[in-house]
Structure formats: structure tokens, C-alpha cells
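Only a part of the assembly is drawn; its chains keep their places, and the rest are absent.
As written, the chain order gives the labels A and B, with residue 1 at the start of each chain.
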Amino acid sequence: MSASNTTGNNEWFKLPNLPELIRSVIQIKSKLLRNALAEAVGTFILLFIGTSIIAQLHLPHGTINTWVQINVGWGFAITISVTSVSHISGGHLNPAISVLFFSMGMLDIISLPIYIIAQHIGAFFGAAATYVIYRATKNIAKIVDAINNYDGGIRAVSGPNGTAGIFATYPQPYMSPLSTYLDQIVGTGLLAFCVLVIIDQRNKIPSAAHPLLFGISLLVIGCGFGVNCGYPLNPARDFAPRIFSYFIYGKEVFTHPWRYWFLVPIIAPTLGALIGGWFYILLLGSHIPDQESLQEESQTKER
Amino acid sequence: MSASNTTGNNEWFKLPNLPELIRSVIQIKSKLLRNALAEAVGTFILLFIGTSIIAQLHLPHGTINTWVQINVGWGFAITISVTSVSHISGGHLNPAISVLFFSMGMLDIISLPIYIIAQHIGAFFGAAATYVIYRATKNIAKIVDAINNYDGGIRAVSGPNGTAGIFATYPQPYMSPLSTYLDQIVGTGLLAFCVLVIIDQRNKIPSAAHPLLFGISLLVIGCGFGVNCGYPLNPARDFAPRIFSYFIYGKEVFTHPWRYWFLVPIIAPTLGALIGGWFYILLLGSHIPDQESLQEESQTKER
């Protein structure tokens, strides 16, 4: 699937190098605009794949996908979507990560809201695309019908026929509001911790390997912290699809299982990313010895 | 399993370096011919392994393989088969990808049909090889017997004893023709998007890592979009084995579950690859900043 060796010394007709021609015409010169586009497209890909993975678990009642595919699928969906835009916008795809980077002086004050808006737009359309695909297959999903059956016309967010969990996340029934905050702070904190471990140049991880390691980090976090709230860990991943699902399920998506639950996956991941990220900076990142100081040490020793 | 360090300063008898001797005699000088051979062999390997993975799921009624093995197995089967021929033909192994590369000026007008024909030949024999292996084990497969039991002699493509799904794909019963087109356009679109992300030199992914990332991409797409149609995503992967299965199951393979279904995995993936690939080019690929322009920007800043 690479183009290498497909061209040679033959003289047969070939279309012109359209991608480079088009690029020379349409390339966006504004850094801000191209970053916004990249964040939107990357988050679209992440949510389109991610919510479809949940749909494929949920709609056939777990006979196709199992939880391990949620973990592996979402993990590698991060790998793919971050890879696709990392050389344009850096591939945050998560407002909580953007806020963390702002706090570290790595993102300016204009880019921050632009990134966050772009991530939400991408996530909205990613969830919508999943709906189109799986709505088209309505006999399995029975999204509308099932809701009508279940609650007599008032759309069902949860319960045996509930399907809103494909788009936004909802906590397990046993969770209290406080425990959901804790769960999301911890989960996103670990994610942000891993992100800073991976991108810290003093840890010398080749940049081509970063997206794979981001994916592995999410996979592991899903294995340990996925059950309580479905690990949103990302305000855009949760809030934008929830807005989309409002047009399908009505306002219950903002009140189930309790009023203002929907704020938890916005507030807690943001707090969590800051806590987890600065936990890394203060406890580990600040103390990695520089190459030069290591050399000094060993020279001292040799003397 | 490498030959390094197995030769040294001993003087014991060793056969001559036959592979290099043979190579000097039989090496195919025609670029077109060697590319055709490579595409045929690579697609043969992909389909032989891939259809056997489905057979190992289907025939023991899911007691050996589960869906996660379909996702992981097909994903890494792509890794292996693309690796095996990428330095000869580029390792397309998929007519939809070849059409996309043609549209991008990366494949000439003579190579395009040659690649496609070679891919179909390889896929045909790959499916045939699976039949030979699993037909030999007829007591588990009961391919012919079961069909006779099931439909009184008219071979069964589907149903409890249907086994034609090992070779070609069939949509779930709830799918409408339109929704199958959508499903295949989307699935192959995402695959083509990922392929262009991975091979775009501006994304700086080492070429030795490409086949692994192609495999991971297919794995993820299978986790999110596998259930509706079995994710053929590749005209040669579906049509050539279907022709093969015609000789076993008869013409029903072209009419089940409806007349002209078999055209969907030919037309839709081709459209999908073009849409997904150009989606990447227009929205992302054209906007990745060049190394030079990044340097300029930072010089401007420093002044």
C-alpha cells in the first residue's frame, strides 16, 4: 500500500501529481486556521470510529464486540487519529489536553479556544456520522422504534432499549456524583500523565512512536478505569456527541441519570488533566538529569 | 530465525548461495510483470490466511476463534502480506487502493488494470487454497453434506449450515441495499484515509512501520464497522473468492441475499477509497507545513 516502486522508466500515461498541484493552490497559510481544521478532522475521525465501536458492541448485544475490543479499538483509534494530524496541529483532540498545554506555555491564548471549538465541531459530526451509518441499519439498532416501545414515545436514554450511550457516556447506576468526579479526574489524570511522559524530549521516545504509545496508554486506562463511567476522559468526546444526541433523544440526555451529570465529563477531565500533567512535571519531569549533567557526573567520577 | 552469526570461520561444507544464484538467472526484468506477480502473490497470501481465519471462526461454531481474532488476524494478515511485496509492487493488494493511487498520479494507466487483474487472480487462488485445506477436513466443515442436508441438494449459501460466507461476504439480513453501499463507502473511505496518512512523507513515519500501521488501521475499522457487511473493503478480496465459490455453491452466490448485492463490494469500496483518500488530501495532506516554511516562520519570529 505504498507508492514506492510503482513508478519507473516506463512511458505510459499517468495522471499529473494532482495532490501536489492542489496543495500549491489550496494550502492554508494561516497557522490558526489549519490547526483548527486539523483538530476538527482528527476529532471527527476519533469519534466516528469510537462511537461506531460502541455501537458495534451495544446493538448486537455483545455478540460481536466485547470489552477488549472497546479497549483495543479506542486505543488504536487514538493512534490513528493523532497520527493523521500531529504534524499540523499537534493532535490534541481533547480540550483537557489543550488546557494542560496552555498551562505549560505550549499553546497561546487565542489558539486555546479555537482548538476547543474545533474539537467539539469534529466530535459532533463524528457522532452524527455514526448515527447515519447505524441508523441506516435500523432493524438492528431499532433506535427510534425501540425507544418508542420502551417508554411509550418518550425517547429512552437508558434501560434495556437505551441507545444514547452510543454517543455520550452515562455513569453506572451505582455511582454517586462525587464518585464520578473522582473517577474522571483520576482517569484523565493518568492519561495526561502518560501524554507528558511520552512527549517529554528528555525521555527520548522517537516521535513516530508517540501515537502508538498514546493508544497503548488509553488501552490500559480503559482496562483499569473503564467500567464506572465509560471513560470519556475528554470534554469534546462527551459534550459534542451529547448535543448531537439531544436532537435524537431529547433533553433527557442532559438530565440522565441526574441533572448536571453532563457537566462531569467536562469539568472533571479538565481538572484531571491539569492535576495529572503537573503531577508528572513536579514529581518526575523536573528531575530527569540532563545529558550534560550526567557527563559531568561521570567525569567527576573518573577523576 | 535469522541467518546472522550462523556462518563463521569454519570450513565445513555448505551449499552454495542458491537464492542469489537463482536470482541472477530468473530475476524478472519487466517492471510490469514483476509487479503483477507480486500483487498476485501478496493478495494470495492475504486471502489464504484471511479466509482461513473466517473458516476457523465459522466451522467450529465460534468455539475456537472469536471476533477479536477476526480483527487482530485480518489486521496482521495485512501487515504480513503488504510487507512481503511492498518493495516490489508497493503492496496495494486492493483494486480500490490502486484506483486511488491512479487518481493521484502515482500509478500509470497500463499498470492499473494489470494490478487489478493480478489482485483478483491471487485472491481467487487464496480462497481456493482455504477450500482445499478445510475441505480436506470435511467432517468438521461438512461443506457439501451440510448443504445437502440443509436444502435438499441445492447448495446453501446462508442459513444455519451456510458456509459461503467463508469465501465472499454477505450483508446482515437487516441491511438494505442503500445502507450496504453507505457501509462499504465509509469503511473503505476510512481505510484509504489511513493509508494516505501513513504513506504521506510529510508525516515522517518510517517506511518499515507502514505495514504494521496498515494492519492496526484495519483492526480498528473492523472493531467499528465490521458487523454490517463483514468489511470486505476490497473488490478483489470479495469478487474473486465469490467467483471461486460459484463453482462450489452455484449461482446463488451472485443473488444472495438479493440480485446484484455482489456488485456492492466492488463499486462501493472503489468509490469509498476515492472519497476517503481525497478527503485526506484536501482537508489534511495539503496543509501540513513543509520543513522549510516552519523554519522561515521561526526565523521571522526570532527577528
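Keep this in mind: contacts are C-beta pairs under 8 Å (C-beta built on N, C-alpha and C of every residue); 3 or more make two chains touch, one makes a residue touch a chain.
Everything numeric here is computed off the predicted structure, so don't read it as measured data.
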**Asked** With 2 copies in place, how many does the full complex contain?
**Response** 4
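As a convention for this text, only the chains that are shown with their structure count from here on.
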**Request:** To the nearest 5 degrees, please report the angle of the rotation taking chain A's Cα atoms onto chain B.
**Result:** 90
**Fill in**
chain A and chain B have mean C-alpha positions lying a whole-number Å distance apart equal to 28
**Fill in**
Interface with chain B, chain A side, in the complex: residues 1-10, 12-19, 22-23, 26-28, 31, 34, 37-38, 41, 45, 48-50, 52-53, 55-56, 59-60, 64-66, 68-69, 72-73, 76-77, 79-80, 83-88, 129, 132-133, 136-140, 207-208
**Prompt:** Any idea which chain B residues touch chain A in the complex?
**Reply:** 31-32, 35, 66-68, 71, 82, 86-94, 97, 101-111, 172-176, 178-179, 182-183, 186, 190, 193-195, 197-199, 202-207, 209-211, 213-214, 216-217, 219-221, 223-228, 280-289, 297
